[in-house]
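Here is the structure we will look at, set down as C-alpha cells.
Selected chains only, in their assembly positions.
The chains carry the letters A and B, assigned in the order they are written, with residues numbered from 1 in each.
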Amino acid sequence: METLSIPTTRREQFVDVTAQVRQALARSGVRDGLLLVHSPHTTAGVTINENSDPDVPRDMLAWLRAAIPQAGPTGDPFRHDEGNADAHLKASLMGAGQTLPVRDGQLVLGTWQAVFLAEFDGPRTRTLHVQAVGR
Amino acid sequence: METLSIPTTRREQFVDVTAQVRQALARSGVRDGLLLVHSPHTTAGVTINENSDPDVPRDMLAWLRAAIPQAGPTGDPFRHDEGNADAHLKASLMGAGQTLPVRDGQLVLGTWQAVFLAEFDGPRTRTLHVQAVGR
C-alpha cells in the first residue's frame, strides 16, 4: 500500500490524482487485478469523471453546493457544530474510495476518465491510500 | 478482464447486465474473491438495485432528472458546452463501478439485487469491464 499526499487550495475542489495513482501502481508490481484509491478522510472522497473540460468538475461542484447548503435543509438545519456537515454528506455521495481494474500492468481508465480527490472542506493537505491486489 | 458491449436506447436508462456479468465470472475461473464491474465512461455509471418492479429504476431516474436538470442549478447554470454536465454528475453519484463478493464460483447478490449499467447520456453503445480477483 502506498500513501499519497495531496494539497488542496479551495474549500471545494476536484484534484486530478491520476498520474500519482499510475505511479503507485507501477511501483506495486501488480499486472493483473484491482486497485483501490481510498480517502481516509470524512470530508473528502474520491470520484472518477472527466478532466478534459474543467467545466465538468466545476459544474459538479456547483450543483452539490446549491443542493447541499452549509446550513442544511430549510426547516431542519444541520446541527454538527463544526459547520461542515454538508462536506461529510458530499464525501459519502462521491464515495470514500474507488476501485479500478488493472490489466497488463496498466490502470484501466476510459479515454476521458480521471481519478479525482474530491475536496469538500479545504484547503488542507489530504492523504490518499493506493492498494493493488492481484498478480 | 472481460469487456461487455451494452447498447442503450434512451437518454436515461438502467440496463440490467447481471446475466452478462455472471457469464464473465464463470469464464474467469475465480471461485472465491471479488468482482468489479467498471464503466470506462464519464456519463454512464454502474449501480446495484432492484429490477423486479420496473418502477424502481423508473423512480430513481425520475428523481435524478427532477433534482439535476440539464440546465443546472438556478442562479449558477452549468457551463460545460456539451449540455450533458448533469449526466457527468449523475454518473459520479451512482459510481463508475461496483464491487461484489464471489463465493463458490457464484456472484453474491441479494434476492432482489441486479447490476445495472446506469446510462445518463444515451442512446449509445456502452462498454463495461468485468475483472475478478481471488482464487
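Here is the rule we use: contacts are C-beta pairs under 8 Å (C-beta built on N, C-alpha and C of every residue); 3 or more make two chains touch, one makes a residue touch a chain.
Note that the structure is a prediction, hence the values are computed from the model and not measured.
**Q** Since every chain shares one sequence and 2 appear in place, tell me the total number of copies in the complex.
**A** Copies present in the complete complex number 3.
By definition in this document, only the chains that are shown with their structure count from here on.
**Q** As a quick test, compute the distance in whole Å between the mean CA positions of subunit A and subunit B.
**A** Going by mean C-alpha positions, subunit A sits 19 Å from subunit B.
**Q** Can you list the subunit A residues touching subunit B in their complex?
**A** Contacts found on subunit A: 32-34, 47-50, 53, 55-56, 58-60, 62-67, 93-95, 98-103, 108-113, 133-134.
**Q** Quick one: in the complex, what on subunit B touches subunit A?
**A** 1, 34, 36, 38-42, 67-68, 72-76, 78-82, 85-86, 88-89, 91-93, 95-97, 99, 127, 129, 131, 133
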